[in-house]
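Removed from the display is one protein chain of the complex; every other protein chain stays in position.
Chain naming follows the written order as A and B, and within any one chain the residues start at number 1.
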Amino acid sequence: MTTVLEVNDLQVRYPHAHPVAARLAGNRYPWIDVVRGVSLQIARGETLAVVGESGSGKTTLAQALMGLVPSAGGEVRIEGSAVPRDRRNRLMPDRRRVAMMFQDPIGSLSPRMTVREALAEPFQIHRPGRIDANAEAKRLLALVGLGAEFAERYPHQLSGGQARRIGVARALALEPALLIADEPTAGLDVSIQGDVLNLLTGLQQRLGLSILVITHNLNIVRHVADSMAIMYLGRFVEQGASGELFRNPRHPYTRALFSANPSHDPRKVAERMRLTGEVPSLMRRPAGCEFHTRCPLVADDCRVIVPVQTEQAPGHRYACLHPLATSAPRLP
Amino acid sequence: MIALLRPHGLLRESLRKLRGNPLGFGGLVIVIVIGVLTVFAPLFATHAPNEVDVYARLQPPSGEHWLGTDQLGRDLYSRVLHGGRIAMTVSLVAISLSMALGVALGMLAGFGPRWLDRLLVIGFDTVRSFPTVMFALAVVALIGPSLNTVIGIVIITSVPAYARVVRTQTLALRERDFILAERAMGASTWRILRHHVMPNIAAPLFILASMDIPAVVGLEAGLSFLGLGVRPPTASWGSILSDGYAYIRNSPWPLIAGGIPLVLVTLGFTFFGEALRDIFDPRLRRKT
Partner (left out) sequence: MSEVVLAVEHLSVGYRTARGTLQALRDVSLEVRSGEIVGLVGESGCGKSTLISSVIRLLAPNTEISAGAVRFRGVDLLTLSEERMRALRGAELAMVFQDPMTSLNPVLSIGRQMADIQFRLPGGTREKRARSLDMLQRVGIADASQRLGHYPHQLSGGMRQRAAIAMALMMKPALLIADEPTTALDATLEVQIIEQLKALQAEIGNAILFISHHLGVIAELCDRVVVMYAGEVVESGPVRQVFDAPRHPYTRMLLACDPASIDERARTLPIIPGILPDLVDLPGGCVFCERCDRAESICITQRPRLEGGADGRAAACHFAGAPR
C-alpha cells in the first residue's frame, strides 16, 4: 500500500502578540503552539478525517500542509519524497500533487472571474498558455456532475452546493494524489450534504484519490472516513481506523464528542459524557494532561503527568492515563 | 489598467441602475456635457479666447457674446470653454497619474512585508499633513507657476489618498478565502495582485477619482485665482474669477461666468460619484 502523505511531528507556532506579558504570565516561550506535534499517514485511495472543535488547530494543520502558514518543525513526505520549506519556513508541496478545497465555497472563488476562468487558473499557474480553457472547463464540470452552462457563471450566481462542486473541480484540475477538504459540508443543508460527500467518495473510487477531511461534524465522518484523528489543543488525543474508534473509543474526549449528539432518546441523553467548562485558551495551556480541566473522569495524576501515546491495536493510538475500558457500552 | 476596466456586464447593469437614481443620472449628464464641451472647445467656442476687443469691455450677455465680455473685451463663453480644457486636463492627467502611483504604492504597502507597509504609511501621513495650499505656494515660489507645476502639485498631494484606499482594500482582500485559494494553488504574488486584487479594488478607486475631480478642479482654480496657476493670458476658471472679482462693480458677468462652471462640475461629479458608490456598495455586500 503506497503512502501518499506522511507527516511526522508537525508543529505550527504563532509568535505572541505581547511576548513580555506572556513571559510574566508564566509562559516559557514567546509563542503560542497551535499545532503541537502531529503525526499521521494516509494511504492511496484512503480518507483520513481530522476531527476537532474550535481551537483545536485542525484548519491550521491543513493550511500548514499547503504552505499557507509557516511550520516550525516536523517532516512531511508526499508520495515518498520529502517536502522542502522556503525561506519563511513554509512547506512547499508540489501543488500538482496536493490540492485544497476551502470551507467557504463561494468566497474561495475569485468574485470577478467566471467559472471557466477559475477552473483554468491551476493550468495557467503551472502550465501557462498551453491549454484549451473551454475543453478543460467542460471536462472538469462533467467530472463533478455539472453541465457546461456553468462555465459562464460568476460565483455570486451559484448556490452553495454548486460552488462546492466547482471547488472540487478546481482542486482536481491537475489530477492530484491528495485532496484536502476543509469542512466540506459546512453551511450545507442536511438534505444536500450527502451530495458533496457522495461526490468525494465516488471520485475517490474512480481516481484512486486520497482525501484528508477536516471537520467538526462527527456524523459525516463515519460515512466517509477510513481512519480518523481526534484533535484537541493542537494534538491528536486519539487516532485510528474509524470503525475501531467508534466501537472502542479509549480517550474520554472521543467519547464525549461521539455522545455530543442531541437526541430524543432519553437513554442516549443519560449516557452522554458531559464536559465541564470551555476549551482553555492556547495561551494558558493546562499542566499535565491538557484535557484534564474538562474531563469528567479526571483523577489527581491527570493534573500533573503528561500522558504518553500508547498504541492499543495497530494504528489505534491514544494518550490518556486512565483510558476508557474497552468494554464500554456500544455508542451510536 | 485594462484589468481594471473589464466591464463583465457591470457596465450595462450600472447604467441600468443609474437610470433609477435621478441625481446620479443628472450628474452623469453634466459630466458628459462638460466632457464634450471641453474636448471640443475650439468647435463650440464662438471667439478666440484671447481675442481682445477694447470696444466691447464688460458687456452683459448678448447675441454676440453669450456670457458677456471681460475687462479686455474677451468673450467670456469662449474663455470658459477653454478654461474648462485646462481644468479637465489637469484633473485627468493628475488623477490618472496619482491613481497609477497610488495603486502601485498601495499594493506594495498592503501586500508586502510589514516593515515596508509601516514605512510607506509614515510617508503617506507625512505628505498628507502638509496644508495643500501652503505646499502649493512653496512649490510655486521655488519653481514658478505653470500648468505642469500645478499638475505636479496635485499629484504629490493626491497620491497618499489613493494609496491609502488601495492599501486598505488590499489588506482586506489579503485574508479573503479566494486569495488563500490562489496561494494554495501556487500562484505567484504578482499573479495574485494583477488578476485578483486589481479587479476587486477598481470600484472604490473610481468612486474616489470621481469625487476627487471637483477637488482638483477647485485646487487648480484656486491656484489660478491667486495667480499661481497658469499664466495670463491663458484662460482658466480661476483667472476669470480673479479678474471678475477686481471688476465686480462694473459687471457681475465675469464672476458668474467663472463661477457657474465650477459649481456645475462640483455638483455633477459629486452626484455621479455618489451614485457610483450606491451602485457598487450593495453589490459588494451581496446577501442572498
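Simple rule for what comes next: a residue touches a chain if its C-beta (ideal position, glycine included) is under 8 Å from a C-beta of that chain, and two chains touch if they have at least 3 such contacts.
All values derive from a computational prediction rather than experimental measurement.
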item	value
Contact list for the unshown chain, restricted to visible chains	A
Listed residues A:T3, A:N89, A:Q124 or A:T201, member touching the removed chain	A:T201
Among A:L245, A:L275, A:C302 or A:A319, the residue in touch with the chain that has been omitted	A:L275
Contact partner of the left-out chain, one of A:R44, A:H126 or A:H216	A:H216
Touch list for subunit A against the chain that is not drawn	53-54, 159-160, 189-195, 197-198, 201, 216-220, 222-223, 242-243, 256-257, 260-264, 269, 272, 274-275, 277-279, 332
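What we mean here is this: only the chains that are shown with their structure count from here on.
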item	value
Separation of mean Cα positions, subunit B and subunit A [Å, integer]	51
Complex contact set, residues of subunit A against subunit B	63, 66-68, 95, 99-100, 102-104, 107-113, 121-122, 125-126, 154, 156, 170
Footprint of subunit A on subunit B - complex, ascending	6, 8, 176-178, 180-188, 191, 195-196, 199-200, 286
